[in-house]
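Removed from the display is one protein chain of the complex; every other protein chain stays in position.
This part shows chain A:
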Amino acid sequence: MTAHVQDVLTFVQQQAPFGQLADSATEYFVEHLEVIYVSAQNQAQWFKSDLPQLYLVRSGHFDLRSENAELITRLAEGDYFGYPSLLTGEPISNQLEVVQAGLVYVLPQVAFDFLRREYKPFEQYFVRAHAKRLLSNHYKESTTSWSERPVSGLMSRAAVTLDPQASIQDAAKVMKKNRVSSIMVTQDKQLVGVVTDRDLRNRVLAEGVDPARAIREIMTVKPKYIFENNRIFSALHLMLKHNIHHLPVLNEDRTPMGMITSTDLLRQQKSDPVQLIGRIYKARSYSEVKQLAKEIPDLLSEFANKIEDISLIGQLLSGLSDALTGRLIDLYQQQHGTAPTPFAWICFGSQAREEQTLHSDQDNGLLLPEGVTDEQRAYFAQLGSFVCQQLDECGIRTCPGNIMASNPACRGTLSEWCERFTTWIHEPTPQAMLNCKIYFDLRFITGSDLLFGQFLHHLNDIPKNQLFYAAMAADINVNTVPIGLFHQFKLQQDKHKHKYLDLKKRGVVIINDIVRLYALQAGISKANTLQRLKALKGRKLLSDEDIANLQDCWRFLTQLRLRTQIDREGLPENCINPGHLGSLERHQLKEAFQLVKQAQQACAFKFARGSL
């Protein structure tokens, strides 16, 4: 008869969903387990894509990554993985990366299926966990910002404590041995004081106190403390309020559990994308900027799993790019002297529309005041080349079309820029139309916003004739929506015979183009498509219903498109196979394309008088 290992039983019992299940379920689970030791060297042998199994982490740390190596979540003790394949029967696509080797419990599919059949809560637990991961809001708990989580999650080590009678030297020794910067002084397991390394300096060394004396004499009596189930936010608040760097953590019985330090809190902040922007703005050197830029892809993929509206990702990335650019320009000025004249650094295209993705390239330029001298131009030439190159090293690729401040054509005075725009508007060749589509989406990043404001004003004043709008409308209608005569998808095919739909080129881009055209007509100087639509309300160019429809379509397509970037199916970028969508989504997608098609036709009618 199989004997149960009590340790394993106890561990499993503590994990969800076993707490709510009969003991027999836990016993069955344990009996069918295998234990493996997963390390970076041997991990390849354990995870076969055709053999789905349930894995439960017993010790160690592992990063779960999607097919294209984006971080889904970090797994630690008590975390399950492998269940999506068990539930869906689809091959395993995620990969594991060993951060710290450890023990993993493995349950074969047969046993998993048995438990699913026999115990409803077991089934529910994993179905829910799977659904949550699919809905990309799996880590809801952590989305409510790190500061909302309990303090207990921060403590990495057990409490280091000493008697009040212990000598000062003992305290120093204990701190050295445990590599901590503070200890808790306890009597009858209750906290009575704290000694930090600062105390050893200020109250012992500086005062010439004999290290053989008891720590009771130099400790901070009745220190501030916090309970382990309080929020991190409260801990932060306490520490800031009293200007302390060490905070003892107690459990409900007031037994000391550990110490959190301001360093622990700083480390937490690191994993927040918004915080990253703040850190970029504070970076002190180019290399620090680049170091921070390296964190972007990881952070972003993790972030993508946490938020519900993934179109926020585009805004966030643009925000990060803005921060990188702004900081690099500041640092350049610190090193090479402040710019000789006011200037404005502007961006175009997707960065301006705040639709950036990880694969977007640079589109930027420099706006200079009238009467800039050659010498001053030389300064900006160097600034432009420098920033573009550094951005490239930060992971934002240089622009193949050379729309970059390193290109002399993209560093112009107000009138030089206006001249370029005027040429495109008055000679609407296909190339000019292409330029319009990129350059008319523009946004100010750093420098003199006064200068930029003047520029926008001038741009608006360039007379635009009917011919220009007609050409733009014609250009929009060249691009067709992938919906056929009988309301069927018209699929493209790549060389591997994969059929797909291009959501970006044949969906999002068309909406962007249409909205840009109306925005130009209305003289709206915003670049973001949703903001443009909002500004178009009440302008009588588009009905409120049309505006709402375009907003919805844009959101839907963008969301779908970003999702394809997160879980790629081996198709070209921004593409999906509609066959892999659920029936509801497929229906919505057709509806969306249909609406885009109508807007396209309306646009042609309005601006080209239907002469197409």
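By our rule, contacts are C-beta pairs under 8 Å (C-beta built on N, C-alpha and C of every residue); 3 or more make two chains touch, one makes a residue touch a chain; residues count from 1.
Criterion: contacts and distances are computed from a predicted model.
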From the options "Spore coat associated protein CotJA", "Amino acid/amide ABC transporter membrane protein 1 (HAAT family)", "3'-5' exonuclease" or "NADPH-dependent 2,4-dienoyl-CoA reductase/sulfur reductase-like enzyme", the chain left out of the display has the UniProt protein name "3'-5' exonuclease"
Based on the whole complex, identify which of A:S39, A:S415 or A:Q431 touches the chain you can't see. A:S39
Which positions on chain A touch the chain that was left off? 1-8, 30-37, 39, 41-42, 44-45, 58-60, 77, 100-103, 106
